[in-house]
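A quick write-up on the structure given underneath.
Up next is chain A:
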Amino acid sequence: MGKRDGGGRLGAEDGTPVVAFEDVSKIYSSGEGWRTVLKGVWLEVMPGRTVSVVGRSGSGKTTLLNLAAGIDTATRGRVSVDGQDLAGLSDRARTLLRRNTIGMVFQFFHLLSHLSVQENVVLPELIAGGDPQQFKQRAENLLQRVGLDDRSRDNIQKLSGGEMQRVAICRALLRSPRLILADEPTGNLDDDTSQSVMQLMLQLVEEEGSSLIYVTHSRTLADLADESYTIHSGILDAGSPRQDAKGAKL
Partner candidate 1 sequence: MIRYLIHTAWAHFRQGPILYLLTVFGVALGVASVMGIQIINRSAVGAFRGSIQAISSNADLSVLGKSGPLPETVLPTVLADPGVESAWPVYRLDAQVSADPPFYLEVYGLDLSAPQLRPWSAESAPGQEDAYDLSDALSKPGWIAVSKRLAERMGWEKGSTFQVSQGTRQAELEVGAMVDFERFSPQSSSKLAVMDIAQAQGLLGRRGRVHQVDVRVFTQGRRGAEGGEPREEAGKEVAQRLEDALGPAVEVLSGKEREDQARDLLGAFRLNLTALSLISLFVGLFLIYSSTQASLVRRRQEFGLLRSLGATRRQLLTVILAEAAWLGVLGVALGLPVGYWVASSNLEVVSSTVTNIYLLSEIESLQFPPWLLALAASIGLGGAVLGAWLPALDMSRQDPKDLLVAYTLHERIAHSALGMAALAVLILAGAGGWYVWLGRGWQPSGFVLGVALLAALPLLSPMLVRLSCGRLPLRGFGWGYSLRALGLDLQKTASAVAALSVAVSMLVGITLMIGSFRKTVEVWMEATIQADIYITTPSWRGRRSEASISPDLVESLRSHPTVKAVDRLRSRQTVSGSNRISIAGVDLHLSGKEERFKLLAGDPKEALQAARQGAALISEPLARRSGLGLGDQLEVTVPTGQVELPIAAVYYDYGSERGAALVDWSTYADLFGPGPPSNLALYLRPGLEAEQVVEQLQEEFAATPLFFRSNRNLRQAALQIFDQTFAVVRLLQGMSLLIAACAITLTLLILARERISELALYRALGAARRQILGIYLGKGLGMAVLGLALGWLGGLALAALLIFVINRAYFGWTVQVYWPWSTLAQETAGILLAAVLAAIYPALRASRTPATELNRDEM
Partner candidate 2 sequence: MRCRSFAPRRQDAKKRGSGLRVFASWREISVFLLLTVGLLGTEQWRQAQQGYSWSFPQDHWVHPDYRIEWWYFTGHLRANGQERPRFGYQFTFYRVGLLSQAPPFDSDWSTRSLIMGHAAVTDLESGEHRFSELLYRTVPMLGGFDSTSGPRIAWSRAPTGTDGIWELHWNGEAFDFNARDDRQGLAFDLATTPRKPLIFQGPDGYSQKGRGADSSSFYYSFTRLDTRGTLSWDGQFYAVEGQSWMDHEFSSSVLAENQVGWDWFSLQLEDGREIMLYQLRDRSGAADFGRGTIVSAQGETAFIDLTDWTVQPQRHWDSPASGGRYPVQWTLRIPSHNLRLQVVALLDDQENRSRLLPNLDYWEGPVQVTDAQGSPLGRGFVEMTGYGKNSRPPI
């Protein structure tokens, strides 16, 4: 992998992070009392960078991603995407933002079993109201790059776990989003598949010029990113600042 050149294809201004967390806290009120899931998180992801966040379940990593996607809103602090404060946006605006700017990959894949492989990939475009015919080409292209173009008509249920995640990655990248958010993308895969899927995702993300934030509990996989953080009880640590990571620990 190596360094990113930042900006690049997506033509973002240099210096404006794709997503920025400024002293963000998220507090949930549940039955009796409050629960602080995120405490004073500061994070900046520059265009073209890959960031990993390591943490165990319950540490707030998912919430972090939800905030970045605009799915959830911060209780305190400021979350901004492309410089735009999400708090000021209506649900609809956030939705549109998400539609155009963000792609998501989930631990449990969340593919639709009644759609074929290709239809699953094209789904975001359907939702965006574009012409699926046009994006069929792009979908095929992406599938080819993950090696599944010959399966594009198959029903999802015939695929293995790794294959499904690869389809999900294509879906996430379909509309060339600036930011990919991946929540435990390899959590449901075995070690070998994890490795190859992770590699593939990083490669594609780089080729597309998008940024990536991925959450994982594997140190090994975390090290593949440009930057790595740990999160623990809602507090984000810089972990060990890594400039260069390719399986080597410093």
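Here is the rule we go by: contacts are C-beta pairs under 8 Å (C-beta built on N, C-alpha and C of every residue); 3 or more make two chains touch, one makes a residue touch a chain; residues count from 1.
In picking the candidates, the idea was that all candidates are chains of the complex that A comes from, given by their letters.
Note that the structure is predicted; figures quoted are calculated from it, not measured.
Touch between chain A and the candidates 1 or 2 in this complex is found for 1 only. Those residues of chain A that touch candidate 1 in the shared complex are 57-58, 62-63, 66, 69, 71-72, 91-92, 95-96, 98-100, 102, 104, 106-107, 110, 112-115, 119, 122-124, 126-129, 132, 171, 183-184.
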